[in-house]
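Below: one structure in structure tokens.
A single protein chain has been omitted; all remaining protein chains appear in their positions.
Entry: chain A
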Amino acid sequence: MGDLTGPNSGIVIPPRNGAKLVIDEYNKTNPAVKIELVEYDSQGDGSKAVALAQQAIKDDKIVGLVGPAFSGESAQVAPVLEEAKIPSISASATNTKLAENGWKFWHRVLPNDGVQGPSIADFIAGGAAAKNVFVIDDKSEYGKPLADAVRAQLGTKGVQVTNDSLDPTESDFSSVVNKVAAAKPDAIFFGGYYAAGGNLLKQLRDKGVKDAKFFSGDGSLDKGLIEGAGAANAEGALVGCPCYIATPDVTDAKVKGFADAYKAAFSADPAIYAAEGYDAATVFVEAVKAGNTTPEKINEFIASANIAGVSKQIKFQANGEVEAKDIYIYQVKGGAITLLGKAAEAKLG
């Protein structure tokens, strides 16, 4: 479940494809119990997502849910699933608070913003050696806490931080841009999704803010950021992500096998969260393979699962968080997103 046709669908379609890949692979082996993948297009809208979740539970009788993709809709859908006792695994919702509700049926296969924000901030202050940082958020359930985590961590490092927020439904960010231009920062962090991020980056560069390095979080890790900003403006932009994207030069056999299968099925390289979507669906497939077919049984299996996934070792804590906590840094080079390395180790070339 997630935004499959809306403005930020670019970060939801890859995990959907990843999930589809696993389930198709599994069904091809002609198992005794086949798994059917039903898609729910919430367009990222919480109220639509809740209605769809109810439909999924009552009419389609789902046994598990991959998603919801975004944090905002997750906060609304998770209680519904909890009540119906349907396990869910999100491949992309990273809001920290989601894990604090005591939900027993909710999980995610990637670390939260509480990990992502500080790691990116450490990189801004360390690897990128910035002293004066302008932090912008989009006031969303995802962008604001992420930006706040970055602000707090930068504060502890003695970095000067200036703040502003924007409304992502707007297209004119000139008031934000004027503030940035006046503050003359050496780095800018944007907490929000790529649709607004691309426009913001373009307007910043057009206004002559050219030297400040542009950082963002996983919500902006999409080629839409480059399309929105224009390749020349996006060049050098840095994006942090708890996700792992297999780049073509990958050597690990398991990851390479996944990347090749993905490319063969969807004629595109795996993009953001594709590996996480694959892993989330893998957990469900393994659960069914182990003979669990009811939602409760599957949830018990998930709680004790310890599976070698494509992106990481999948092992859940009691609150639904995954144990592995690596954040990766990506950089736009020559109009494409390339992996720079783990945030703790990455260096700017």
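FYI, a contact is a pair of C-beta atoms (placed from the backbone, for glycine too) under 8 Å apart; a residue touches a chain by one contact, two chains touch by 3 or more; residues count from 1.
FYI, contacts and distances are computed from a predicted model.
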item	value
Per UniProt, the name of the complex member that is left out, chosen from "Heme chaperone HemW", "Branched-chain amino acid ABC transporter permease", "Elongation factor 4" or "Beta-galactosidase"	"Branched-chain amino acid ABC transporter permease"
Residue of A:128, A:166, A:283 or A:314 in touch with the missing chain, whole complex considered	A:166
Listed residues A:5, A:293 or A:338, member touching the removed chain	A:5
Of A:22, A:52, A:89 or A:176, the residue in touch with the unshown chain	A:176
Residues from chain A at the interface with the omitted partner, ascending	5-7, 9-10, 43, 139, 163-167, 169-176, 178-179, 181-182, 195, 198-199, 202, 206-208, 224, 227-228, 230
